[in-house]
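Left out: one protein chain. Kept in place: all the others.
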Amino acid sequence: MSILPLAPPAAPLLPDARGYFGAYGGAYVPEILVPNLLELVQAFDTARGDPAFWREYIQELATFSGRPTPITALPNLSKMLGGARILLKREDLGQTGAHKINNVIGQGILTRRFLKKPRLIAETGAGQHGVATATMAARYGFDATIYMGAEDVERQRPNVFWMERMGAKVVAVEDGARTLKDAINAALRDWATNVQDTHYVLGTVCGPHPFPAMVAWFQSVVGLEAAAQLAADGVKPSAVYACVGGGSNAIGIFQGFLAQNDVELVGVEAGGKGFGVGEHAARLAGGGGTPGIAQGYESLFLQNADGQMQETHSVAAGLDYVGVSPIIADLAQRGRIRAERASDLEVVEAVRLLMKHEGIIPALESSHALAAAIRAAPKLSPDKTLLVNLSGRGDKDIFTVAGALGDASWGRFLAKKAQEMQGG
Amino acid sequence: MSILPLAPPAAPLLPDARGYFGAYGGAYVPEILVPNLLELVQAFDTARGDPAFWREYIQELATFSGRPTPITALPNLSKMLGGARILLKREDLGQTGAHKINNVIGQGILTRRFLKKPRLIAETGAGQHGVATATMAARYGFDATIYMGAEDVERQRPNVFWMERMGAKVVAVEDGARTLKDAINAALRDWATNVQDTHYVLGTVCGPHPFPAMVAWFQSVVGLEAAAQLAADGVKPSAVYACVGGGSNAIGIFQGFLAQNDVELVGVEAGGKGFGVGEHAARLAGGGGTPGIAQGYESLFLQNADGQMQETHSVAAGLDYVGVSPIIADLAQRGRIRAERASDLEVVEAVRLLMKHEGIIPALESSHALAAAIRAAPKLSPDKTLLVNLSGRGDKDIFTVAGALGDASWGRFLAKKAQEMQGG
Amino acid sequence: MAEPLPKVGLMGHVIADYPSSAEVRRMIAVMAAEGVAVIEIQIPFSEPMADGPTFLAANHQALAQGVDYAASLLLLREAATAHPKVQFYLMTYVNVVYKRGWQRFAAEAKASGAVGVILPDLPFELAFAFDEACAASKFANVPLIPPNCAGARLDALCRRAPLSTDLIYAVARAGVTGAASAFGQNLAPFLRSIRERSPARLALGFGVKLPEHVKALRGLADFAVVGTAALEAHARGGLAAYTSFWRGLAAAAKAPA
Partner (left out) sequence: MAEPLPKVGLMGHVIADYPSSAEVRRMIAVMAAEGVAVIEIQIPFSEPMADGPTFLAANHQALAQGVDYAASLLLLREAATAHPKVQFYLMTYVNVVYKRGWQRFAAEAKASGAVGVILPDLPFELAFAFDEACAASKFANVPLIPPNCAGARLDALCRRAPLSTDLIYAVARAGVTGAASAFGQNLAPFLRSIRERSPARLALGFGVKLPEHVKALRGLADFAVVGTAALEAHARGGLAAYTSFWRGLAAAAKAPA
């Protein structure tokens, strides 16, 4: 039996006719964008109806991105912690080092096959979706412009460098909070301006319909694979953990287990530095988010009573987002997903533990899920299994992690290199 | 049919009783190390005789490192260049981003099963073998000390950072040329001092017997996989390209095709800046190397008439090595391997092309093989296929590549980060 | 001898209490004095996805200065009282309305003196609840129609208009507010296609910056909507520049051809 899911999810997550999942979703965009969205809905419908499309998608992920990604046990960590065993789904091993590549390849094939537009735009937070988009654009011959909050450009400069090397134009967005939401606004503005020739490669399960459904469909490969892998080993997880920025890696892995009601699905949000406004990005856990409509969709947002979006914070650029997927919001409301938060400190500690004891360098984003599992495992019996989606690798976070750990020789090294580059 | 090679190579590359492959090899070490080498020979023999060992090895690579790695076609590059099609074997997608992990996992299991020593040492050039060793040591619970030429510590600081985070001690070797060969000397000195409790995880197919044979055996997984993958697709490559530092990724992939005499095997060395002493690291191509005995083995070395080793240079830290595998030297002498060189400039251009047109960021080392294939492809007919071993990913090279391309915003970014770290 | 060119009305725009609560009131007075017939008051929003750099920055600046929903409605109330001959519309993004509540917003806006609201990010398929609230308050939810809207969708948008008001806001080009003008050959047929479908008054915005743009709309639209260009004139030369900017447009709107 192949681990690669050769068929798409049997029951894809699809919204109602208005693009709603329960109380959340929709497509709240300027009218100018409606034809593009309708065209995209149609392309997505066509893709879903054509088994060859999914096969091409999976084949490309297999040959270009090394799917299936493995599931890795953490014997040392489990021994240290006691309690439930923790397993990782290794999205960090994919091309570009994160789950983002799945969605991007899917949209790339869709654009090439159906939309036939020569230009792509994308927003990016941690830079991972931007790098993935730049990668796909280079490979499929699209022009690409990536919008990235100016603050994230600072936090994730190596990713900016690689995007540019792959031929993408990176635009630092200086508006608003200068993070992911502002990059999404900027991308939407670009799209509204260049409706004819441009496809917007949205990077997560947010934004106007059909993006949430479509990105969820592409990311289902993670969950379908993981479910097949665990089933092949005769393992049934008691819970599945994933970090939630927009929600794509979470929805991706959850789809393997949605129908198994005794598998708990835990979405872990950025607890940041505390519970105050601007100190975290927890929209679900702790009830920080309230219903609203922004960035093209209705969901829970961190906003004030007037509907103005608030500042957010996370040590992980990719979780530092003001809204959350309508699909996640709906599943949380229906009790199918439990939301938790992990603080910056817990996350840096989880990174440290995984590096030190298992030799794996996790992304700060993914380490939120790991931190929550680390918290939970000791309280559970050893015959339980927790599956954690390791959505990305941490190489990109060297500047943040080195800063958080106060690595002096790294600081000296940077000073020297900076001097060399100025001198040379 | 599984692509993962569930059985080891049917005809492993083994030396004669004295540890020689033809005219090259042996074990030229202080007598104090002889018992360790004999013990290692025995452990390697036992491992080879035990099918369960190989299965455990492959299983670990599958679940921890995501093997099999895919083979990726390069449609755009092939279209631009014309001529033969180029395929990449994607070792860059493995855990830690290079083929080095294969050998390291193998030696880790061997140490745990048979040698039962608590401490590991390793040399490293580009830092990839060091990171791989630190990774394995963290995962298997060994103490690890990594010797790294001081110049390489400078060139590959991010890798130093990660090694330390994974709990390894990194020693900057200030002797001699301050590169890989000096790190090997330092590791041998440590081993001679700590014979009882330490295993030396040599990172390439060099050093005293049984290292070349053993590392080649572990790296054969690359070639066995690639051969099975191509066979499954009904493709027969006309040539296989691999860069040659010590030679482990080359010997690894070549082993899938050694028996097929009509498949040309091309080892690509560092052509560096020119043909003068100290300007390159081409021991075979161009005849720079002469027979000698150093670093524990007899092979071709870049040395003067008195037998003093010469300075070497390569833009790629991992190829900047004075000797070459006795197995490669032997196969080259017997005409089975053809040696070529690629210059620093050609290599940076190959990196640029692969990023720009295929969205893949290759290691500078691996890009030597790619550069040679790019040179060759246009002269061949389109029904030919060239297989290139993409031994590693290029993320680690950001400082070098950004420098070579003169990226000003990267320079400013470094200056700012350095200041932050000094201030904070 | 040519027919005398029909006049075109002017429709202006301010962001509530921007650049300050005093200055915006003076700007409204200038517009009223120069004969601007319709004024949009924008309630600032943190995510103004349809606005270009000038309005984007102004939205954020206003919010940073503490402008909120209450202050915006206060401005509306005072302006409507001070300038009874001007028609006032609110402009904002759907979340501001949604957070207030569809009915409450429509009722409060109407009571404060607005004829209707312009919401660039509320497509009509999702406007059902708000349209009901508007109807109950006799308040307009002004449709925005971009040039790529055609066929059945254009029919539907135009059919909607009379339900809620007598004004349609046609968008001259793709993109956001404040970007370059693009009054191409397609403008006239585009506006005609709306006219054919709806008896509503027709405003055209996005890229109306110069007297010649205004003049070009005579006979094609009922109102020329001028936003960014006016704010930029103010930024360059304060109230004096603002006044002469509007005076120039007003001349173009009604001078003999």
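Going in written order, the chains are labelled A, B and C, and every chain counts its residues from 1.
Just so it is clear, a contact is a pair of C-beta atoms (placed from the backbone, for glycine too) under 8 Å apart; a residue touches a chain by one contact, two chains touch by 3 or more.
The structure displayed is predicted, hence computed values, not measured ones.
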{"item": "Contacts of the hidden chain among displayed chains", "value": "B"}
{"item": "Among B:Ser78, B:Asn159, B:Gln295 or B:Ser367, residue touching the chain not depicted", "value": "B:Gln295"}
{"item": "Hidden-chain contact residue, picked from the options B:Ser2, B:Gln42 or B:Gln308", "value": "B:Gln308"}
{"item": "Residue, one of B:Leu14, B:Val41, B:Ala62 or B:Ala192, that touches the chain absent here", "value": "B:Ala192"}
{"item": "Contact with the hidden chain (one of B:Gly141, B:Gly176 or B:Gly278)", "value": "B:Gly176"}
{"item": "Subunit B, residues in touch with the chain not shown (by the definition above)", "value": "18, 26-32, 34-35, 175-176, 181, 185, 188-189, 192-196, 291-296, 298, 301, 303, 305-309"}
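As a working rule, only the chains that are shown with their structure count from here on.
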{"item": "Chain-level touch network, classified as line, ring, star, complete or other", "value": "line"}
{"item": "Chain occupying the middle, per Cα centroid", "value": "A"}
{"item": "Separation of subunit A from subunit C, taking each centre as the mean of its C-alpha atoms, in whole Å", "value": "38"}
{"item": "Between subunit C and subunit B, distance of the C-alpha-averaged centres to the nearest whole Å", "value": "66"}
{"item": "Interface hub residues of subunit A, defined as touching at least two other chains", "value": "none"}
